[in-house]
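With one protein chain removed, the remaining protein chains of the complex are shown where they sit.
The letters A, B and C name the chains in turn, as written, and every chain counts its residues from 1.
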Amino acid sequence: MKIRIIITGGTFDKHYDEIRGNLTFKDTHLPEILKFVRCTVPIELELNQLIDSLDMQTANRMQVLESCRRAPEDRIVITHGTDTMTETAEVLGKAGLAKRIVMTGAMVPYIFNNSDAVFNLGCALIAVQLVPVGVHITMNGRLFAWDDVQKNRELGVFEAKRA
Amino acid sequence: MKIRIIITGGTFDKHYDEIRGNLTFKDTHLPEILKFVRCTVPIELELNQLIDSLDMQTANRMQVLESCRRAPEDRIVITHGTDTMTETAEVLGKAGLAKRIVMTGAMVPYIFNNSDAVFNLGCALIAVQLVPVGVHITMNGRLFAWDDVQKNRELGVFEAKRA
Amino acid sequence: MKIRIIITGGTFDKHYDEIRGNLTFKDTHLPEILKFVRCTVPIELELNQLIDSLDMQTANRMQVLESCRRAPEDRIVITHGTDTMTETAEVLGKAGLAKRIVMTGAMVPYIFNNSDAVFNLGCALIAVQLVPVGVHITMNGRLFAWDDVQKNRELGVFEAKRA
Partner (left out) sequence: MKIRIIITGGTFDKHYDEIRGNLTFKDTHLPEILKFVRCTVPIELELNQLIDSLDMQTANRMQVLESCRRAPEDRIVITHGTDTMTETAEVLGKAGLAKRIVMTGAMVPYIFNNSDAVFNLGCALIAVQLVPVGVHITMNGRLFAWDDVQKNRELGVFEAKRA
């Protein structure tokens, strides 16, 4: 059972530019992470885009949807910025693909000591092996359906819409 | 949906004793980990024992089983040394409790830069929310039933018995 | 021989704000660092300011100078942003205090896995015990006099003016 990981950037893959002193993108850290977590699940990595999700336009989300559609794999993990993750999830959810899709991201970039990125990736990789067909989000150790999740921007956590 | 995490020690929670220069146990790192991974799932932590799983005797495994039995929660994650994880899984599996139990551990202690502990914990916390009643093991990004898993000691990975 | 560490902020002490997704200041990491590096030199920590050195005005540099002047200690380490470290060094150098002052900073914040902050702090703490009276900068494993150092902004390294 091969899993495709579609990489779109987001806080997860932010890189620190020491010359400019800011957070930006350079490359994905997924190959490095998958190695040290000792993952033996067959993975197909796809670098779809490296973008802050606040900068995502409709075309960007269509590019993610198109990748999901084209993927030969039935099970897909998507790394995505948290700010508009639910918007892309909605685009994917409404498309109604017969695939198991789990989106995740990070509140703290992987390159920080105390990042949630590796934990979230673990959640997503197992979730995608167990969920039914449909689009899901995993953050904060929880799993949400695409149409019942929102980011609480004050607390920096994801929560169900229906309390 | 509250999840109980039963801590038994293992490589996951190994501590470096800088005076003696060896790996030993001092305390669990679970509270610290659950905080920085930003977990919002209600968790009940239970420090069952802190032991190298090579030192586990029947009484130690019974102590784990008894904790599972007594737990008011239906969903239980167990951190455990990898060397005899499948043996404890067998004890739990044969007991046939009507609970969802997911065991995990680490090949590299949490305190190392390149540990698999946090990833494995993510896998276990999501798995326990999705699996049917029974005893499971998650390692290497994969999920196994208790009666179809073995540790490949040469490669340091878990694999299904039935190739 | 007590050493005063005057903290002014800079990249060294940058903090990641996971709600806003940017690098900012919250508190200094010096107490935590001094503990795990097992420093036994008596240290007096002074939180002078927490500021990006690009935002430093004359008043900010005067505040650092005034702290150096008032300090009962003869040996002073200053953590400072790299962008205008040489400017503050010039202010301190021209003041001609009869003290041993060593400035340092970081190109990558301490909170990143691959930060140079801890290394630079080691350099500064030893240097201040060995240098003659005057103002010095240590970065990149090298020691510079305040009037013969510049930051090479393309390479992100400090170098002597007189090649």
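Following the convention adopted for this analysis, contacts are C-beta pairs under 8 Å (C-beta built on N, C-alpha and C of every residue); 3 or more make two chains touch, one makes a residue touch a chain.
These figures come from a predicted structure and were not determined experimentally.
Visitor: Of the residues listed, C:L30, C:M56, C:A127 or C:V149, which one is in contact with the missing chain?
Guide: The missing chain is touched by C:A127.
Visitor: Please identify, in ascending order, the residues of subunit B that touch the omitted chain?
Guide: Residues of subunit B in touch with the missing chain: 11, 16, 18-19, 21-23, 83, 107-109, 111-114, 153-154, 156.
Visitor: Mind pulling the subunit C residues that touch the left-out chain?
Guide: Residues 33, 36-41, 107-108, 114-116, 118-127, 129-131, 138-143, 156-157, 159 of subunit C touch the chain absent from view.
The rule is simple: only the chains that are shown with their structure count from here on.
Visitor: Going by CA means, which chain is nearest the middle of everything shown?
Guide: If we average C-alpha coordinates per chain, A lands closest to the whole-structure average.
Visitor: Can you name the chain that lies farthest from subunit B, using the mean of each chain's Cα atoms as its centre?
Guide: So the farthest one, by centre of C-alpha atoms, is C.
Visitor: Averaged over CA atoms, how far is the centre of subunit A from the centre of subunit B? Could you give it in whole Å?
Guide: 26
Visitor: Return the distance between the CA-based centres of subunit B and subunit C, expressed in whole Å.
Guide: 44
Visitor: Can you pull out the residues of subunit A that are in contact with at least two other chains?
Guide: 107-108, 114, 156
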